[in-house]
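Note that one protein chain of the assembly has been removed; the remaining protein chains are unaltered in position.
This part shows subunit A:
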Amino acid sequence: MLRMAEALRRALNLGSSAESEEYTTEAGPPLLLLGGPGSGKTSLLFTAALEAAGEGRGPILFLTQRPLQSLPRGRGAVLDPLRLQKIRFQYPPSTHELLQLLCSAHEARGPAPSLLLLDGLEEYLVGDWGPQEVAYLAALLLDTAAHFSHQIGPGHGCGLIVALQIQEEGDSGDALQLSLLQRYFPAQCWLQVDAQGPGQHCLRACLDPGGQGPRAEWWVAFQPDGEMTVTPWPAQTGNPSSDKGSSSEGQP
C-alpha cells in the first residue's frame, strides 16, 4: 500500500471496521484530489491530516489560501488537541508567495513534515498561466515533498496530496492544465456528487492509485449538522466492471 493514498484511504475507511491492512510508511506517488465545488475536498484533506498526525511521525504542513471555516464533525475521538498541534497551517495569499514558500522550504528549521497538503490549487492557478508555469508549480510541490523525504531519511517519506476544484463537465478550458497536473500526480481521487447515496449530501469517492494498485470507491456523506460519514462503495465487492463508464476519470 502507498502511504500517500494510505492517509486518504484511512480517512475514507473510517466507516468500515475492517482495519486489517498493514500500514506502511513508504510515501507513494503524489495524489491529486479532484472534485467540483462543495464536494468535500477540504474535509477529506483535513481528515487525512488528522489521520497522519496520529501516526507519531513528523508534523503535517497544510497549505491553503484561507483558514478553514469549520472542522469536519463526527470525529470527536480523533479531534484531539495533540493531533491538531501537529498540523501546521500556512496561508500563502498569492501564487507568488506559494512559489516562494516552496522554493525556500529547505531553509525552514525543525523536523521535516511527514505530509504536505495543499488545498485549493485552482486559486493559485488563476491568471495567465502557460503550461510551463503550471508544470513548474506542480514540479516544485513534488520537489519540496522529495526534499522533506530526503530530510526524514530512508524508509520514510513525505506524502503529498493536492486538492483541485474542477469545473463540471463541458468546460474544456482547463483540459490542458488538468492533463499537465495529471502528469505530475499519477494517483488521483475523484469526488462526485451522488444523489443515491446515504445521507443528505452524498459523494462518491473513487481512488485510482496510479496503476500501482486496485481502484477503490467510497461513499462520503455529510449530514445536515456537518457530520461526515464514510462507507465503502457497495459495487466494489460485486461486479467491478459495471461502474467503469460512470467515472469522469481519464484524459479529456
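Keep this in mind: a residue touches a chain if its C-beta (ideal position, glycine included) is under 8 Å from a C-beta of that chain, and two chains touch if they have at least 3 such contacts; residues count from 1.
We adopt the following convention: contacts and distances are computed from a predicted model.
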Among "Large ribosomal subunit protein uL5m", "Zinc finger SWIM-type containing 7", "Fibronectin type III and SPRY domain containing 2" or "Bardet-Biedl syndrome 7 protein homolog", UniProt-listed name of the chain not shown: "Zinc finger SWIM-type containing 7"
Among A:Ala138, A:Leu178 or A:Val220, residue touching the chain not depicted: A:Ala138
Touching residues (missing chain, whole complex) on subunit A: 29-30, 99-100, 102-107, 130-133, 135-136, 138-140, 142-143, 146-147, 150-151, 176, 179-180, 183-186, 210-212
